[in-house]
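A single protein chain has been removed from this complex, and every other one stays in its place.
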Amino acid sequence: MMDKQEMQEFIARRVAQELQDGTLVNLGIGLPALVANFVPEGRSVLFQSENGLIGLGPTPADDNIDLSITNAGGKPVTVLPGGCFFNSAISFGIIRGGHVDVTVLGALQVSEKGDIANYMIPGKMVPGMGGAMDLLNGAKKVIVAMEHTAKGAPKLLTECTLPLTAVNAVDLIVTEMGVIEVTYEGFVLTEYNPYFPIEEIKAATGAPLIISSALKQMV
Amino acid sequence: MMDKQEMQEFIARRVAQELQDGTLVNLGIGLPALVANFVPEGRSVLFQSENGLIGLGPTPADDNIDLSITNAGGKPVTVLPGGCFFNSAISFGIIRGGHVDVTVLGALQVSEKGDIANYMIPGKMVPGMGGAMDLLNGAKKVIVAMEHTAKGAPKLLTECTLPLTAVNAVDLIVTEMGVIEVTYEGFVLTEYNPYFPIEEIKAATGAPLIISSALKQMV
Amino acid sequence: MNKLITYEEAANLVRNGDTIMVGGFLAVGTPEKLIDALIAKGLQELTLICNDTGFVDRGVGKMVVAKMFTKIMASHIGTNRETGRQLLEGETEVELIPQGTLIEQIRAGGFGLGGVLTKTGLGTEVEKGKMIININGEDYLLEKPLRANVALLYAEKADESGNLTYHGTTRNFNPYMGAAADLVIVEAKEIVKVGEISPDDVIVPGIFVDHIVYGGAE
Partner (left out) sequence: MNKLITYEEAANLVRNGDTIMVGGFLAVGTPEKLIDALIAKGLQELTLICNDTGFVDRGVGKMVVAKMFTKIMASHIGTNRETGRQLLEGETEVELIPQGTLIEQIRAGGFGLGGVLTKTGLGTEVEKGKMIININGEDYLLEKPLRANVALLYAEKADESGNLTYHGTTRNFNPYMGAAADLVIVEAKEIVKVGEISPDDVIVPGIFVDHIVYGGAE
């Protein structure tokens, strides 16, 4: 059994495989941000941060922090050689205009049509959408990286019940249980974590789960 | 009798009186551009050039030309201390957003409603509107600086006959004959050049010309 | 030409009931001392337009804690529990706006455009009550321009005529808010003489700036 950190790293490592050489990628905060640590050797991937930079580098050493260089979580970061800063209008022009190849976000719910809810639970928790609605509409490929269930309750559903962040937006979902493509036919399981029997994955999914004829193990 | 150059300088000098201290001004090419030479002593006026600069300075000496610093006519200019360069989207954001206090343009025709035609004569001469349509819609005050007639034919009319550059846009007209305000009642002559009898000015105007009760001589 | 004023003078330019735009992203690129000056003056019933509501002890979040807002327009309030509390208890009106839409609405307000046409928000609660326009077979949401009475901005460096430069990710919303407010006050970490910033390096033209306060070390 993986602990929470191992589970998150397992998901992040698998998402990182999706990032092709020469692409521009925007990672959400939390689990998605871990993906940067697992980009396969030899692939040059540029990371954008919607608060206004391209070329996000590693976290700076404590004695080398510039408080004016931060990520979308407000945390100090570094910028790689060849990086650049810009204002929010350019940043979201890049996002809305389809210049971001991949965005990786977390979700509260995803429907089999690719609808996604991840910005509020009415009456309880209302953080806001930040840049998520623009990223979901603008990025060429949307990957959801999240745990498969929330305290046992399915997050992959026939219909989302929470307010939507975007409709028909999600392309791929990576959880600790498997890799699920969102297709016209619905959720298709293309890879599974052998730790979980297929029946358990189906039971943890709140919508029909089509098993791909090319199903393989998650690496 | 003034020659053409004296006439143009006479007009430009009068227009310059309209430029208040601390304002941002955009001058069209040709006659309007001469206005910069006559800004009254002690008034700080900033000039914008729509190709991307604020702080237009005097024409550079021949041995001090930077071909990358030009005005909207494509001619080398200088930029004053405190000036700045920007792209066309910002330049026209400044214009369209009402941040230009005064624009001075030439015209082929102006109607008593403030309509203006100055970008084409169908089938004959079609230079295009350049930035004029944006300036006419965006600038807080629009001054037309031009000769009163075109080879004797009136340019101030009840209705423009040429394709319009903008409707209801002109506030003030300065010609070699006088200063004309565009009001809800029509053209009002507020100043006249004593060289021209009032009846001659009326005859040269293709619309009713109301004589202001405070009429005075042009200085 | 010198636009320098004191923090007290700056605070006196803002009135109860005003709509204010404040630059910054999670309190990075936020004019902290201007915010302190407004809090000291005890302004009330303001409307805030800002990317987010910062933190309880940093950025505009301090003004949220001081209960200075009747309405907040922001893309994210999740880092300030007090904003969430005021929203859930009905004390403050909060309008959540997608970040890319918010900056374009501000730009449209400052640049004389009639609105913003975006796919962002289609099919969500954001589209409620708004016009949807079909252009070339695709639906777009019409989002209206935003303007404010006062903009409070941060800059890394200002010359005395108000030309501004930035460092790092402090630009964010600052460059366009200056165009969209009737009065613009900038807190600059460094202030230099006119002519000391190269015309090629200016990020915000001084014509957008009415007043400057010194935000650096005393």
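Here are some notes:
Order of writing sets the chain letters: A, B and C. Residues in each chain are counted from 1.
Simple rule for what comes next: a contact is a pair of C-beta atoms (placed from the backbone, for glycine too) under 8 Å apart; a residue touches a chain by one contact, two chains touch by 3 or more.
Every value quoted in this text rests on a predicted model; they were computed, and no experiment measured them.
Contact with the chain that does not appear here is found for just one residue of C:Gly90, C:Gly114 or C:Gly129, C:Gly114.
Here one chain is not drawn; of B:Glu50, B:Glu112 or B:Glu176, the residue touching it is B:Glu50.
Contact with the chain not shown here comes from a single listed residue; of B:Phe10, B:Phe47, B:Phe86 or B:Tyr192, that residue is B:Phe86. Here the missing chain is touched by one residue of A:Pro32, A:Gly74, A:Gly138 or A:Gly186, and it is A:Gly138.
When you scan A:Pro40, A:Gly97 or A:Pro122 for touch with the missing chain, the hit is A:Gly97. Within the entire complex, the positions of chain C that touch the omitted partner chain are 104, 108, 112-119, 131, 133, 135-136, 138, 140, 142, 144, 165-168, 199-201.
Counting the whole complex, the residues of chain B in touch with the unshown chain are 49-53, 66-70, 72-74, 79, 85-89, 91-92, 95-96, 115, 119-120, 123-134, 137-138, 163-168. Taking the whole complex into account, chain A touches the unshown chain at residues 24, 44, 46, 53-55, 79, 81-86, 90, 92-99, 137-138.
The criterion applied here is as follows: only the chains that are shown with their structure count from here on.
Separating the centre of chain B from that of chain C, both taken as means of CA atoms, is a distance of 35 Å.
With centres defined as mean CA coordinates, chain C is found 29 Å away from chain A. Averaged C-alpha coordinates give centres for chain A and chain B that are 56 Å from one another. Residues of chain C found to touch two or more other chains are 107.
Looking at chain A, no residue sits in touch with two or more other chains.
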